[in-house]
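A single protein chain has been omitted; all remaining protein chains appear in their positions.
On to chain A.
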Amino acid sequence: MPTHVFETMGTGASIRFAGDLPPAETLTPVEKCFDGFDEQFSLYRSESEISEIARGALTLPLASERFRDMYAEALHWRILTQDSFSPHRPDRVLDLSGLVKAKAMAAAAAELRAADLHDWMLNVGGDLLIDGNREGSPWHVAVVDPDDRRRLLCTFDLDGSRTSLATSGTTERGEHVWRSRATSTYRQVSVVADDIVTADVLATAILAGGQERLDESVESFGVDVIAVDADGSIVATERMRRAHGFAA
């Protein structure tokens, strides 16, 4: 399958096309789209706007409009998830990385569609966003087994409006998610949603907030969830229980 691989936001990314690989001049703006978010919102880049905020060299009222919009959206999600997702780190550093990657993916998807490119799958650091299908068949995807990353936990199709699959976990890069309280024992949470921002934010929120957040996310947002607990046990919402890899 024609695949374009690149590196951005500190991780690997790929766009797979059901049809032919588009020319480089079409794909370059898509990569640049990611780089724009990366340069502005990455705490590991000392010259980024968010690093200036972290140093106190810049204050929020003087930040760019896109920065303030991103912060406002993060606060919006913080309210929706009752604080399980938050841009405020316990060490008082403002961190928008939980939102930025998904926002960049959504922007990149818009770039692809603006270039009249359809039927593709975008994967950035293990978060998936699809468009269309592959010659009439749905995109077939998998969630990795956190106990053995060479193995798959389950496989299923992304189809209809279910375009997005995001996974948050504690297995790589240590405790990636700051847990605000000890209510969650989940090690890995995968969320299927109609848009990548909802999927990614809720995966993070459920990883931090545990079963209560899972139940309320399903109730409020209609997402599907597969979560792996500390003891290796798995819970899944109704539709996900039919995924291949699980006993019926």
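One rule holds for everything that comes next: a contact is a pair of C-beta atoms (placed from the backbone, for glycine too) under 8 Å apart; a residue touches a chain by one contact, two chains touch by 3 or more; residues count from 1.
Here is the rule we use: contacts and distances are computed from a predicted model.
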item	value
Absent chain [UniProt protein name; select from "tRNA modification GTPase MnmE", "FMN-binding domain-containing protein", "ABC transporter permease" or "Cytochrome bc1 complex Rieske iron-sulfur subunit"]	"FMN-binding domain-containing protein"
Touch criterion as defined above, residue of A:M70, A:V144, A:A193 or A:A208 at the omitted chain	A:V144
Per the touch definition above, residue among A:E31, A:E49, A:D95 or A:E216 touching the missing chain	A:E216
Chain A residues touching the omitted chain (full complex)	1-3, 5, 7, 10-14, 16, 79, 82-83, 121, 123, 125-128, 130, 134, 139-146, 149-155, 165-173, 176, 183, 188, 190, 210-212, 214-216, 218-220, 225, 227, 233-238, 240-241, 244-247
